[in-house]
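Only a single protein chain was left out; the remaining protein chains are all shown in position.
For reference, chains read A, B and C in written order, and residue numbers begin at 1 within each chain.
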Amino acid sequence: MKTTSFGEWVLYGGICAYLLTLLVMPSQLWLGFTINALIVAILSVAWNLLGGFGGQMSFGHAALFGTGAYVTAMLQVRWGINPWLAAVAAIVAATAVAGFIAALSFRYGLRGSYFALVTLAFAEVLRILASSFEISGGGQGILVPYKAGLANFQFADRSTTYALVLFLVVVAMLITLAVQRSRFGAYLIAIRENEEAAKALGIDTFRTKVLAMMLSGAIGGAAGVAYLQTYLFIDAPIAFGSTMSIEALLGPIIGGAGTVWGPLVGTLIIHGLGETAKHLVSGAPGLNLVLYGVVLMVILRYLPDGIVGLARRIGPRRAAPTAMPEDR
Amino acid sequence: MLEVNGIKAGYGPVNVLQGISMTIGDGEIVAVLGSNGVGKSTLNNVISGIIKPREGTVRFDTVDITGASPRAVVDAGILQVPEGRRIFPNLSVKENLELGAYRRARERMAVNFERMCTIFPRLRERLGQLAGTLSGGEQQMLAIGRGLMAEPRLLILDEPSLGLSPLMVEEMFNLVQRISQEGLAILLVEQNVVQSLAIASRAYVLEQGRFALEGPSGDMLADPRLRKTYLGL
Amino acid sequence: MWSLVLPAILGGLTTGAIYALVALGLTLIYGVLHIINFAHGSLLMLALYGVYFLYAILGIDPYLALLIVVPVFFVLGYVLQRGVISVFSLGKEQNVLLVTLALAIIIDNLALYFWTSDTRTISLPYAYTMVEIGPAFIPLPRVIAFVAALVAAVILWLIMSRTRLGKAIRAVAIEKRGAELVGIDVDHTYAMCFGIGTACVAAAACLLLPTFYVTPQVGYAFVLVAFTTVVLGGMGSFMGALVSGLLLGVIEALCGLFLGESLGQIGIFLAFILILLFRPSGLFGRRAA
Partner (left out) sequence: MSNDETKFGPFPLSRRGFLKVGGSGLALTAFAGTVAAPTVLRAQTPTVKVGILEPLTGNLAYNGTQARAGAMFAIEAINAAGGIKSLGGAKLEAVVADAQSRPDVAAAAVDTLAQAGVSAFIGCQASALGLASSQAAARYNLAQVFDVGTAEQVVERGLKNVFRFTPGVNKCTSTALENLKLLNQNAKNVVKTVAIVYEDGPFGSNMSKLLNERLPQIGMTVVENIGHPTPQRDFTNIVLRIKAAKPDLIIPSNYLNEYTLLAMTLRQQKVEAKAIYSILGGAASNIKFVREHNDAAQYVMDCNHWYDPRKPESQALAKKTADAKLDLTYDIMVAYACIQLIADSLERAASPDREKLIEALASSTYAGSIMPYGPTKFVNGNNEAAQPVNTQIRGEKIELVFPKEYATAEAVFPMPPRG
C-alpha cells in the first residue's frame, strides 16, 4: 500500500485549502478564474481515465466536451426541454459518441499517434457538422437566454456555479479513485504498460478500452454541460476546436498522468501560470503566451512525472530514490 | 587488445554488473557464457558505448574508451552484432551491408562487399530483397556481414545462435571460426555452452553480475561445476 | 455545376500541390522521428514572413528567395531539433509532441508580438498571369508550385534512396539501436531530418506567398491538412505525400463544389478517418510487419 509523501500532503492540502476558502469566502476575481479552470479540470479528469491510466492518448476530447455542450444547448433552446433533463441527455449523448469513436478506432486496432489523429479528425468532423446546420445554430452558435434560477441550471450568484462545478470535479476524481482501485483499473494499467501481454493474460482489451472511453465521454460531456450553463454560449470552434482538446491533455500531463490528483493539479497550475503571465507582461499581447510556452517546456524537461511526481519525491515516504545514479 | 577492469553498470537503482574484469587478446575467440538475464548484453553494451558504466574502465589497444560514444567505439574498431540482429528490415540486403561501412572502411566498401558476397553466397542471391523478408538464419548472416563491412578488429557477437535451427547453429559456429582464422578477435556471448567452448580459446561464465568461472576452454569443459550447472551432467 | 467539375479538379490539383509540399517535410519528420510535429504550421508561418520581408524590404522575388530561405530554415530546423526538442523532451515520444506544441505557442506569439496580426500580402505582376489549360484558367504561380511539388518529391526521394545520409535516415527510422551500432550518429540524423523537413516547409512558403497571405495564425490553415496528407500517403513516403496531397486537393475542391465550401471541408476528414481505419499504413505505406 502506497503512503502519501510530505510533498503530496502539502500540495493536495494547499489545493483543498484554496478551493474551500473560495467556497466560504468568495472573491469575484478568483471565482471567475477558478470556475474556468475547474471546468477544464473536469475534462482533464476525463482525458486522464483513458490517456493517463489506459495510455490511449486522445487529441480529440473536444468531441466529447462539445457534444455535451451542444446537446444541452440544442435541447434547451430548440425544444425548450428542462436544462437538468437536457444535461442528462447530453451526458448520455457524449457517452454514446465516445463509445462510437472508441469502438470504431479500437476495432481497427488504432493506437499511439494513429489513435491521437483519428480522435482529432472526429472532433473536426463534428466541428464542421455543428457549423453547417441550422439546428445547431450554424456558424452563429447557440446562445442560451439568461434566466437565473435553480430550475434553469443558471445561477446569478457565481458562488453557486462554483460549488456545482467543484462538486463535479470531486465526483469525477472519486470516479477516478474507484477506477484506480478496481479490477477494471488494473486492466487499463496493464494495457498501458503492455497491451500484448495484457491480451495474453486474458484481458478483453477491446472491451476495456471502449468502456474507459465511454466513462471518459460521460465525464467529458458533463464538462461541456458545465461550460454551457456557465457561459451560456457555444459555437463550433469553442466546442470542437483543438484548443479544448489540447487543454484536456495538458492538465494531466503537467500534473501527472495516471494519477487521481494530476489533472486537477495540472489544470490549476497551468491556468494560474497563464493568469500570472498575463499580469507580468500586460499590454504586450502574445508575450504572456510565449512565457507560458517556455514554462511548459521547462516543466517537461525537469519534472518528467509531472507536479504530482515532484511532490512524491519531497519528504520521507519510502527508500529515497535520490541515490539513483545518472542513467544514460 | 581489450581490457575490461572492474566494471559496474546497470539500469535504475540496480547494478546488473557488479565488478567485471576480462581480457581479449589479438585474434582470439573469447566466450562469455551464462543463462538469460545475468548481464551478458549489459556487458556488450558497456563495451559498445551504449551504456555508461558506473565504475571501472574499458581499454582497447591501451586507449581508454570508457564511456565513449558508440560512434567512437566503432571508429576504434569494435563492432557489435547485437542480440536480435537489429538489421534494417525496410532496407535492401545490399543497403544493409553498405551501412556496415558507414564509419569505417568506406573507401574499401566495394572490395568488402564482394568479400561478403563470397563469404555469404546466400546473401548474394538476395541483394535486392528487403532485409525484413529474409529467414532468421539469413538475417543473422546479414547482421554479421554488416558488422564485417567495417573491417572491425574486435567483433562482438551477442547470441548469434538464438532462434536458429540446429543445422543453422552448426553453420553459424563454423562461420565464426572461419572469420576468426583471418585474424579477427571475437567476443562470443552465448547461452550455447558446448558449441561455444568448442571454438573459443578461453571462456568466462557470468552469474549474477560476476564471473563465476574463467579459464581456457579445455579446462572449463572439464570443470565439474560447469558440467553440472550448464550441461546437466 | 457539371461544367465546373474539370476546372475544379485542375484547381484542386494545384491547391493539393501546396498541401503536398507542406506534407513532404512533415512526412519525413513523422516517418523518421515518429513524432507529431505541432510546430510545423508555425514554421511555415515563419518562412512565409521570411519570404515576405525579403520581398518587402530587399525586393527579392519569392522564387529567388528559395536560395536564401531554404538553407536558413534547414539550419533552423537542425538547431531546433538538436538544441531544443531533443533536450526538452528527454527523448520521450509523448513529450516530443508537447514540446513541439509549446514551440508552436512560442513561435506564433512571438510573431504576433513582433509583427502584429496584420495580414500581409505581396502583389506580383505575374500573380495574375493565367495559364489556360482546357476549360480552366490557372494562375502561373500555382502551375509553378505544382511543378515544384513534383520536383521536390523527386529530390527527396533521390536523397533518401541514393545518398549515404538517406540510407542512414531510413536505418534510424526503423532500427535505432542497430543504427547506433554501425556508428550512425542518431542525434545528428534526427536533426538532419528535422532540418530537411523544415527546409521543405520553407520551399512551400516561397511557392505559396505569391498567391496567398501571411498572418501569425496562417499555419493552422495548413497543419491539419498536412497531417491528413501524411497519414493518407503512408508515414515517411514521399510519393505517398505527393499523391495524397494532390488527391486531397481534388477531394476538397469537389466536396466544396457539391456540398458547399463549409460542409465540404468534411470530405478531407472523412477520407482521413476511413484511411486510418481501413488502411492505417496509408496508400503507399507498407503494412506494419
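Things to note:
Note that in this section a residue touches a chain if its C-beta (ideal position, glycine included) is under 8 Å from a C-beta of that chain, and two chains touch if they have at least 3 such contacts.
Only a predicted model underlies this, so the values are computations on that prediction, with no experimental measurement involved.
Though it is not drawn, the left-out chain touches A, C in the full complex.
Checked against the full complex, the one of C:Y30, C:F73, C:F222 or C:F284 touching the unshown chain is C:F222. Within the full complex, the residue among C:P62, C:G77 or C:P139 touching the omitted chain is C:P139. Only one of the listed residues, C:F53, C:W157 or C:F212, touches the absent chain: C:F212.
In the full complex, the hidden chain is touched by chain A at residues 24-29, 31-33, 36, 128, 131-132, 138-141, 143, 145-146, 148, 156-159, 227, 231-233, 235, 238, 243, 278-279, 282-283, 285-286, 288-289.
Residues of chain C that touch the chain left out of view are 1, 3-4, 7-8, 11, 15, 109, 112, 116-119, 121-123, 127-128, 130, 137, 139, 211-213, 215-218, 220-222, 252-253, 256-257, 260-262, 265.
What we mean here is this: only the chains that are shown with their structure count from here on.
Each chain gets a centre from the mean of its Cα atoms; for chain A and chain B, those two points are 50 Å apart. Chain B and chain C, compared by their mean Cα positions, are separated by 43 Å.
Across the interface of their complex, chain C is touched by residues 48, 50, 70-71, 74-75, 79-82, 85-91, 95, 98-100, 102-104, 132, 146-147, 150 of chain B.
Residues of chain C that touch chain A in their complex: 30, 34-36, 84, 87-90, 92, 94-95, 98-99, 101-106, 108-113, 216, 224, 227-228, 231, 260, 262-263, 265-266, 269-270, 272-273, 276-278, 280. The touching residues of chain A, when paired with chain C in their complex, are 57, 104-105, 108-110, 113-114, 116-118, 120-122, 124-125, 128-129, 131-132, 139, 246, 250, 253, 284-287, 289-290, 292-294, 296-298, 300-301, 304.
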